[in-house]
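Structure record follows, encoded as structure tokens.
Missing here: one protein chain of the complex. Every other protein chain is in place.
In order of appearance the chains are A, B and C, and numbering begins at 1 in each one.
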Amino acid sequence: MSTTEKQVPSLGELLADYPKNWGRWGPDDEVGALNYLGPEAVLAAVRSISSGKVFTLQVPMADPSGDPIWPGARSKPVRVNVIDKGHFLSGKTPPAPGGIEGCDDMIHCYLQGSTQYDALGHAWFGDQIYNGYDAKTTIGGMTKASILPIAEKGIVGRAVLLDIARLRGKPSLERGETFTHEDLLAAAAAQGVQIRKRDILLIHTGWIGLYFRDQKAFYGDGKGWLEPGLTLSRELVDWFHEMEIPNIVTDTMANEVTVDPATGTVLPLHVALLSYLGISFTEIAALDALADDCAQDGQYECLYVAAPLKVVQAAGSPVNPIVIK
Amino acid sequence: MSTTEKQVPSLGELLADYPKNWGRWGPDDEVGALNYLGPEAVLAAVRSISSGKVFTLQVPMADPSGDPIWPGARSKPVRVNVIDKGHFLSGKTPPAPGGIEGCDDMIHCYLQGSTQYDALGHAWFGDQIYNGYDAKTTIGGMTKASILPIAEKGIVGRAVLLDIARLRGKPSLERGETFTHEDLLAAAAAQGVQIRKRDILLIHTGWIGLYFRDQKAFYGDGKGWLEPGLTLSRELVDWFHEMEIPNIVTDTMANEVTVDPATGTVLPLHVALLSYLGISFTEIAALDALADDCAQDGQYECLYVAAPLKVVQAAGSPVNPIVIK
Amino acid sequence: MSTTEKQVPSLGELLADYPKNWGRWGPDDEVGALNYLGPEAVLAAVRSISSGKVFTLQVPMADPSGDPIWPGARSKPVRVNVIDKGHFLSGKTPPAPGGIEGCDDMIHCYLQGSTQYDALGHAWFGDQIYNGYDAKTTIGGMTKASILPIAEKGIVGRAVLLDIARLRGKPSLERGETFTHEDLLAAAAAQGVQIRKRDILLIHTGWIGLYFRDQKAFYGDGKGWLEPGLTLSRELVDWFHEMEIPNIVTDTMANEVTVDPATGTVLPLHVALLSYLGISFTEIAALDALADDCAQDGQYECLYVAAPLKVVQAAGSPVNPIVIK
Partner (left out) sequence: MSTTEKQVPSLGELLADYPKNWGRWGPDDEVGALNYLGPEAVLAAVRSISSGKVFTLQVPMADPSGDPIWPGARSKPVRVNVIDKGHFLSGKTPPAPGGIEGCDDMIHCYLQGSTQYDALGHAWFGDQIYNGYDAKTTIGGMTKASILPIAEKGIVGRAVLLDIARLRGKPSLERGETFTHEDLLAAAAAQGVQIRKRDILLIHTGWIGLYFRDQKAFYGDGKGWLEPGLTLSRELVDWFHEMEIPNIVTDTMANEVTVDPATGTVLPLHVALLSYLGISFTEIAALDALADDCAQDGQYECLYVAAPLKVVQAAGSPVNPIVIK
């Protein structure tokens, strides 16, 4: 692998001329392109609502039978009861005066081990995270560009679902299959919906659905972990920049192809879109049911409301986004 | 204390004739009064939006300086970094091909240790939880009336903020101070807003704000833990029942006075409202900023959107509710 | 599987006439056969020491590359740094006055997820655990026969290593391979060592060593989890009873064959030896190095010193036993 690695270009050089939003919203900004979502965007987004149908986009979490987890790096959430009816049956815990009983539980989990928002400082190249903050601010807990300011703001905007899986005629994209902003536009055209400036993009690949159908295939069946997804190009990044996309939401673990086939770089859009442009990444979303509904009623736009948890200094947070059609 | 305890009546007897919604939405129901919130309620709620202002209602979580936690029973969340810039500086973790670096973290916490939704089966009297399910279904993990179905549904509805603290002319209610549905109606009248059927009630007491101003006072200053809140009466419960309130949200840990002063029972509304009527409880909400804003613009109604995490078999879940005015 | 399961006899009936030590050391006893190890046994054991060589018997714990863990039921320990040099390099944490710096870490693990002692109440049949305590005392935390009294006593005694793997001429026993007390006696005879009454038995099967050589084979290679080990018979149980064995220590996860081939019962010796006779079980021990040394110097007896942690109400505890030859 040493030969190959030597030939992989540095993202620092590769993205040297790419656009950056650092400083655009002031030296203290920590929410990036979510700044596009002010009260007017909210009011405009509300007008996308037509039927009152509600969808929740988190995958189940801490399922005893397992959750989809980035292989190798993370372990699945562990939830355990601390008190339940057993305590009262045993006579060890008396009910409170009057007789009320209750149950309580704890969880131990990666903050990015389920459907989740990335903090803007979660990934970076070199010595600076989003907005130019020193990467050493991540040590021990993020004192800059953590998930907290995003959670304090909340995400409310117009979203469009873009169904790449349906566009390609398959339930889920293949291992390592890529697509670009052109495909997003093609999907929008095929669906009869318009992507507007400052839209949140819900990109359906069917990939997380594959986990629930065939874990072996999902994890690469011996060929290694390689998700499908968006792939790097200057044109793609410029398009996201000009469209002022505040947030992308996909049903993959990383919102982009694991390894860029053209350059061999790993997750370059985490640098170009998340770190440089400050676009929020929502990963591991459950989009199958929403995509089916959109295909059925032809309604691909919606109000999107999401609120990661206000975990102080966190690199990310689990989230259960809500879509109102 | 034995003498006193003997005189506390059983909630089973006390609430014997109180209304129950068990079976109302079928034998398999697990979301209770949230059933009131269908598409029409959503569409009606959306019409409450006027300015596009957004508020997020979670208190900060895992703050290194501590979080408000039910004393004795729970410990504060612990968040730790698993990887950060330190790993790359030390040379121990090489950046991925191309040079991307990142940080990642874990949390260990009570699922009800921050702003949170209670599962309908989280508290009960006797051998049955909400909807009549066997309380033994709570053992080891809730297989009935857990937080999961609520998280799958999501909560979207019209909410009104009712400012009891302002009504009483103080920044926060006193330790053990009580109020009733009559006070909720008085607050609404004073504010010039109408409580409609199926409204979500955001009840501002200022109590959690006290934690951030004066922890010693918050925890009782040696006199013991005693929150202010709603207090039990047949009239109050009937009012919630008839108004078909789906969800109450307060800035206290338990949505009701800790010990009912009339009967000495502990948390009786958790039985009467949560377990019997299936009304969702959202606790430890941060309502100060919203209350200030409502007082300023006179706009007390809003769209409320909340989505606890889809934690399988959980008794509750942290949540960051969003309000759109 | 239903047909098979119906034919598996109940351990209650199967072991109805087996010997029990319940009550033998009084109604409050919680350490069982460890009562055999008083000061005289300690002094006798000390005389086993000849060379001063020391061996530690725990397998590595929380290895980033994984630990041997009972499949399905448990997850591997997770250790994370809370503070380290990164914090000081970043300037976020100042050194203490004078300049001292330090690192600190946390662990989240199953208490029986590494080399470990079982509490005597950890496994049982029916409604009673060791010594006849109500099995409901296990709920939420063991208030009877937990690991605490064993940890408070400590285990110090003469031990003999019995090398079943060498006796059978293989580096490790096969999947599901069984042996009995007769084999233990044969091993002792072959080794030229005598098993005395009240000896702690260190039984080398080579099985945990297989984990480090070939995980796939260790976990059954698709044929299911089936450890080698001691197998149930009345003669075997009587022998342990008459020999007053206080503690068995093996390099397998459960000290006995996973499924008894004669009856189909799962882990029957956990009932017959641990629960009924109160014999302490030390599992997942690392015995390969000790076995090699014994084979080399012909010295199979030693002083065994082990102290599980004093975890209050725990079902077991990790341990790093020490052997002094």
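To be clear about the criterion, contacts are C-beta pairs under 8 Å (C-beta built on N, C-alpha and C of every residue); 3 or more make two chains touch, one makes a residue touch a chain.
What you see is a predicted model; the values in this text were computed from it and never measured.
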item: Sole contact to the chain not displayed, among C:156, C:187 or C:230; value: C:156
item: Residue of C:31, C:111, C:159 or C:187 in touch with the missing chain, whole complex considered; value: C:111
item: On chain A, residues whose C-beta touches the chain left out of the figure; value: 78, 80-82, 84-87, 89-90, 106, 108
item: Chain C, residues in touch with the chain not shown (by the definition above); value: 4-5, 8-12, 14, 38-43, 46, 49, 51-56, 58-64, 73-74, 77, 79, 81-82, 84-86, 88-89, 96-112, 114, 121-126, 135-142, 148, 151-154, 156, 259-260, 263-268, 270-271, 303, 305, 307-316, 318-322, 324
item: Chain B, residues in touch with the chain not shown (by the definition above); value: 75-76, 78, 82-83, 86-87, 89-93, 108, 134, 136-137, 139-140, 143
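To be clear about the criterion, only the chains that are shown with their structure count from here on.
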item: CA centroid of chain A to CA centroid of chain C, Å; value: 44
item: Between chain A and chain B, centroid-to-centroid distance (C-alpha), Å; value: 27
item: Chain B, residues touching no fewer than two other chains; value: 81-82, 84-86, 89, 106, 108
